[in-house]
Structure formats: structure tokens, C-alpha cells
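Only one protein chain is missing from this complex, and each of the others stays in its spot.
Chain IDs A and B follow the sequence of writing; residue 1 opens each chain.
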Amino acid sequence: MAQSARTRWLPWIVLGAVVVGVLVFTAWPRGVDESTAARTHRIASELRCVDCESLSVADSATSTAAATRADIATRIRHGESDAEIRQVYVDRYGESVLLKPSSSGLGVLVWALPIAALVIGAGGIALALRRWSRQPRLVASEADEELVATERTRR
Amino acid sequence: MRAGLGILGIALGVGASAVGVFLLALGLKRRNVELIRAGRRCVFVVLAAALLSVFAMEWALISHDFSIKYVADNNARGTPLLFTITGLWAALEGSILLWVLILAGYITVMARRFRSRLEDPMVAWALLVALSVALFFFVFMAAAANPFKLVDGTIPLDGRGPNPLLQNHPLMAFHPPMLYLGYVGFTVPFAFAMAALITGRFGEGWLADTRRTTLVAWGFLTVGIILGAWWSYEVLGWGGYWGWDPVENASLLPWLTGTAFIHSVIVQERRGMLRVWNLSLVLATFCLTILGTFLTRSGVVNSVHAFTQSSIGPWLLTFLGVCVVTCLALIAWRADKLHAPGRIDSPVSRESAFLANNLLFTGLAFVVLLGTVFPLVAEAVRGNQLSVGEPYFARMTTPIGLALLFLMAVAPALPWRAAGGEVLRRRLLIPAYAGAAVMLLTLLFLTSTLATVLAFGLATFAVVAIFRETALAVRSRRSGDHAGWVRSTIGTVRGNPRRYGGFIVHLGVICIAVALAASGSFGAKREVRLHRGESATVSGYTVTFTGTHTSKTAQKTSVSADLKLARGGDVLGTYAPAVSTFPNSDSAIGTPSVRTGILEDVYLTVVSSPNDKGRVTISIAINSMTLWVWIGGALMAVGTIVALGPTVRRRIRVRAGDVARPAAEPVREDLPPLGEEVGV
Partner (left out) sequence: MKHPFRWIALAVGAGVCVLAVVLALTVSSDPHQDSNTSRLVGKTAPAFSVQSLDGKPITSGSFAGKTVLVNFWNSWCIPCRQEHDALSSWYAEHRNDPSVALVGIVREDTKQAVRSYVKDEKVTWPVGFDPGAKAALDFGTRGQPETYAIGPDGLVVASKFGPVTPQVLDQMVAFAQGTS
């Protein structure tokens, strides 16, 4: 390849710039206000419907769930914060009404443990790779190479 | 009579599996092949016993023999024939019966396939382990979950009938058996992994012996899960197909570890590495199927599917404990022998990609397991109740899923051992550009949700990478063989069915990922109250309520609302979501009516049936790309079938018998007989 390093990498740099640009644009916090309907839906989807199994208030069709949605919308219009609205329901039904355990108290474990496990796992793999890279590479004997060659033709 | 026949079957099953286990153990101890052969014959008796019990139960169900408690509870004279037959798996006891039948079937296939290798202790041990599992389930049925228990007192004139949700859709006939075929199938690789640990031969022999069964089980489990999602979508009426319900999670857990195994096994086959890891994954997969059964069948978790039978909890928990302790003890005992030779040369190689894949899949499994059992742990430890639901799982699994999509795009292009930068640049540039273009277009025209933008982009990246790899292989074969495109494609696929079958499965997964991302970002839902003749418009669809009609059968009474659906000026048809009441249930069951489209579904449900003024409340939901979940599932099934096919080589230069040892694995104690190694 007679290409210079710069021309070889150029397409990748352009690509990287596009991807980073898109990501930054999507992740950038915008000042656009969330509509009341969207906010209601978001909060409702994090509350358990108390008189059905395994459904959120947002997904349930019971009249209590409908009343809850209406109540959340009213509270939003009265200017209550998300946390305040959640607290109203926690006070009424207990902690178990939250489908997403709060990140305080015991609930923090359910968030932290998987992340810790993934980090430890990734660290372990990285460590093993490092150890392997320090070990001398096994050199294939001629017999090995021959076996590989014949095996290749088999496959 | 029928009960007697069934109990006879169960007793025969207990006896035959116990005798089989005993004979195999004795034969292994005395190294007596005759005893092992006799033990193997017991397998067929076990199958006959299971068939007899299932036959007795079906007979009892079809003839409405309400003297049997199970039949009285899960069948009624008005139950249609289809749901009478599916009554076998409508409740705990019957589903254990189905479990036992499928297990006996798998063991029989195993006993037949390895009939010529009985002197191999590995095979005898595997049979012994599998028969022990069967023995547990027969004893469990006889002692704690007897499906042939008679009713107390007088025989009722009519039974209660199955749970309304379980007699509302024909998918009930397919979803549970498929799921069980998957669940139970993992017993076979489990048995062989245990045998490998016991005999101390952890080479690649047991992998080759179980590769096909593992794939079959995995395929069935995949189809079972997808059908379950479909059933949920068509029956439950909340508009979704996956709710992170404990029972759904229980079916997903072994699927995740099983998927990790299917990938990491390739590393062991090629490089002889990751032996303990693969053993652990197989053992974990089996233990997770038992854990799932325990969680969902013992009533410890609340769920739409849970049968709430707490008397069986201790049995399953004990069995789970025995399995886990045995597995761990065996691994600890064999620890000195398990260290595999070999190393991974570079972080940028196919092996490393598989390692990352395994990390992510086990991470996913851990998230799902933790989310499912955490409420139980929190309650036992602190006495306070917590819920872990959809928002948690969505938040935790989305990044892992996106990382897996990325790997899916990159990994097939990575060479084994070590990759040069040049190779990667060449192989991945076009797919990466396609992915970036789709990301940009999604952002410009569709949505600015980060996860969706990333999912669409990565999905494109992966699809283009797959097609590029395949197209290159087809092109080279085409120029070599001077054949047409079609023939070359078929030849390429048949030349390496595992690779291309895997690609098809990947395409299916990508379809599902795109559908999930779309359903999270697009769509609308509205509840409207309509008088006859009124209409409502949601996202350009106009729904007009034209009237109701009532149908009444012995099974149920349904009131359906006729809704004329139109878009713009085009009438798309009349849809009739219904609310049904069943004589055996106090609450009404809604049945949605769905107009399926390529890009969006219109999902109509009756929220409340007509009131005295004839007004109905209906819910109109526009769901994005749901069809692609089912298409993805179908592709995954097709891919699995392709991957199961035999390898058809282009030219045979060297006879297969001349070489048997891949160079990368210097120690290989147990070679299977020829022919099995390649195709099994």
C-alpha cells in the first residue's frame, strides 16, 4: 500500500466526526419543555398499577390507573416536581409502587451490582489479555502447520 | 381407570429411571458394558411410561373425566377441543407431565444416537445424569404434583375450565410446548458437561457430542419466547409484547446463558480455550431452567403466568440446590485439571470479540436475574417491598443491547488470533459509512432519542457488514466455480452452515432490535369514548364505531365493538375487538383486534363494554414495527435450521479420515467416531 497514513485514515476521521456529531447532538440537553402528556406518560410508566399484575399505570386500562394518570396530569399542572408526585404515591402504596427502585437505601444495590459485575468482568478479561501478551507466543512446529493446512482444506 | 393408568405410568417412570440409574452406576463401577446396556434399555421404558401418563391425561381431558382433580380444574364440557388438548399444559401438574415426556424424548434420542458408544464412560455417565433428572421429575410428580389426584367428595358435573387467558388464542397450543422443548433440551448438554467433569475429559469431545442438541434446544427456546411475546400481544391487550414479567424473565435467563455458550463454544472448538467457562455456562443454563421453574411455579413471585402452588416450592428449591452444589463441587474438585492451554494473542481478534460477547450476555443474564430476584431478597433481608419493573430493565439492558449490536457488526469481520488494522479498515469501512448515514438520517427525519438513533445506526452497520461478508464469499466462490449467483450462494451457505446460519440468526436479532427501538420511540395511544356512528382520529387513522354484536357459546360470551378503520379516504376494514366473560372467571377478558402493517400496527381494544346508552370506551394504539419482531423470530428459527445442516464441502482433496486433530488443541483425549465430529 503506497497510501500515506493520512489518506488511509481520512475516511475514518470523517466517519468518527459524523458519529460524534450525531451523538453530541442527540445527547445535548435542550431547553425544550416536555409536554404535560409526555411527562405524565413518563411518570405513569414508572408506577406499578396496583390492581393488575406486572403492568405500569401507563399501560393499564383499569379505571384506577386512568384516575392515576389524570391525577398525575393535575399535579403537573399545579407545578409539582416529579419527585413530589412519586412521593405522593409512595406514601399511599409503599415503596413497591415504584417500578424503578430508587437509588437510595437497599435499592442502590440493584443498580450498582450489575455495573460492578460488568466492570470486574471487563477488568478480568483485560488482565488476562495483558498476561497473555507478556507470555511468549507459542511457536507452531512444522507438523502443526501441516495439520493446519490439511484441516483448512477439509473445512 | 384413566387415573389408574396415569398413576401406573408415573410409577413405571419412577421405577424405570431408578433402575436405569442403578444399573448404569453399577455398570460404571464394575466396568461392565452389559449392565450399561441394560441401563440404557430402561430409557425406552421411561419414554413408554411418560407416553402412557400423557396419553392417560389427554384421554381424561378429552372424555371430560371430572373425577380427576386436574381435569375438573382445567377443563369444562364447553371447552373447545383445541383447548381441551392444550389443557395438558394449562396448569402446574400437567405441565410437569409435558416436561417429563419431552425429557424422556430427549433421553431416548440420546440413547439411540450413542448406542454404539456405550463402553465410553462419558456416554454412560451422561445417560446416568439425564436419567437422574428424569427420576427427580417422576418422583416430584408422584409426591408433590400428582396430576392424577382424584377430586374429594362427589364428582362435579362440569369442570371449572381453563383460565380464560389460556383458552383465548390458538397460540396456546404452540407457545408452551416450544418453550419446554427448549427448556428441557438443555438437560442433554448439562448431562454431557457433568459427564465430562466426572470422567475428567474436558476436551472438545463433549462439545461435539452435544452441539446439535444444544442448537436444537436453543432454537426451540427462541421460538418459544417469541411465540410467548406474540401470544401476549394478541391476548393480553395492553399493547405490548414483553413486560419483564418474572415468568418472561425466567424463560429469558437460560436463553441468555445458552446464547453465550453457543458463541464461546466456537472459541473452544477452534482454540481449545475457555473450558471451565463453557462447562460453567452449560451447568448454569440448566440450573437457570430449574430456578425459572421454581420462581414461576412455586408462587414466590406474582405474575400473570404464575400458578401459585407453594407446596412444590421446597421440592424444586432442593433439586436446584443439589444441582448447583454438585456442579460447583465437581468444578472445584477438577480445578487442577481444568486449566486449558492456549492464549489469546490480541485484543483485536475474533476470540476477544467472543469474550466480549460472553461478558455482555452474562451481564445481561445477571441484570435480568438480579431484577427478578431482587424484590424477594429485599423482602427477606429488610422486610420492605420493592418492585423492579420495565423502567429498570429498559435502562439497564439498552446499553448492553447496543454494545451487542456493535459487536455483531464487527466480530464477523475480525480474523482469528490477531487482526491487522488494514484488514479491519478494508472490511468495515462501507458498513460503518452505511451505519453513520442511517444515524444521520434518523436524527434528521425521525427522532432525536439517543438509543433509537444508535440502534438504527448500529443495526445498519451490522446488516451491511453481514451482507458484505456474505457477498465477498459468494463472489469468490462464483469466480472459482463459474457458477451462477444463486448456486454460489447456496454453495457458500452449505459450505459453512454454522457461519451463515449464524448470520441469518443475527439478521433476525437485528430485526427485533430495530423493532424494539422503534416501538420505544414512535407510536401513539389514546382512549376514546364513542357513541354509535361517532369516530375518532389518531395519527391519521380514523376509527368509526358502527355497532356491537354479542356471541354466546358454552365457552364464553363475547361482546365485540365493530370499528371501521380508515386512513385518509381508504377504508382499511372493520375490526372487532371484544370483551369476553367466561363462566369460570369473575373478571372480563378483553381481546384486542390488530391491523398489522409493515411499519405500524393499529391495536384496538375495548376498555369498557357498551353502557346503557350504547357508548363504548375503546383504546386506539399505534404500535411501531411490531411485525418485525415476529419476522425476526422467524429468521432466527430459519437460521438455526440452516446452522443444523451438514457441511457440504466444495472439493474433497484430502479424505476426512486422514486428519482429525486441529493444530490448536494439542491435548484431545476423546475423539468422537468419524463423521460425528464434523456434522454433529
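Note that a residue touches a chain if its C-beta (ideal position, glycine included) is under 8 Å from a C-beta of that chain, and two chains touch if they have at least 3 such contacts.
Bear in mind the structure is a predicted one, so any value in this text is a computation, not a measurement.
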| item | value |
| --- | --- |
| Of B:332, B:444, B:486 or B:598, the one touching the omitted chain in the full complex | B:332 |
| Of A:9, A:25 or A:93, the one touching the omitted chain in the full complex | A:93 |
| Option touching the unshown chain, where A:50, A:106, A:122 or A:148 are the choices | A:50 |
| Per the touch definition above, residue among B:146, B:222, B:544 or B:609 touching the missing chain | B:609 |
| Absent chain, residues of chain A that touch it | 50-51, 62-64, 66-68, 70-71, 91-94, 96 |
| For chain B, the residues touching the chain missing from this view | 276, 294, 298-302, 310, 313-314, 317, 320-321, 324-325, 328-329, 331-332, 335-336, 338-339, 373, 376-377, 379-381, 384-385, 586-588, 608-609, 611-612 |
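By our rule, only the chains that are shown with their structure count from here on.
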| item | value |
| --- | --- |
| Distance from the mean Cα position of chain B to that of chain A, given in whole angstrom | 23 |
| For the chain A and chain B complex, residues of the former touching the latter | 1, 8, 11-12, 15, 18-19, 22-23, 25-27, 45-46, 48, 53-56, 59-61, 66, 94-101, 106-107, 109-111, 113-114, 117-118, 121-122, 125, 128-129, 132-133, 135, 137-138, 140, 144-145, 147-148, 150-151, 153-155 |
| Residue ranges of chain B touching chain A (in the complex, touch as defined) | 237-240, 243-246, 302-304, 343-347, 352, 355-356, 359, 362-363, 366-367, 370-371, 374-375, 378, 381-382, 384-392, 395-396, 400, 422, 425, 429, 432-433, 436, 439-440, 443, 448-450, 453-454, 457, 496, 527, 590, 605, 607, 619, 647, 649, 653-654, 656, 658-659, 661-664 |
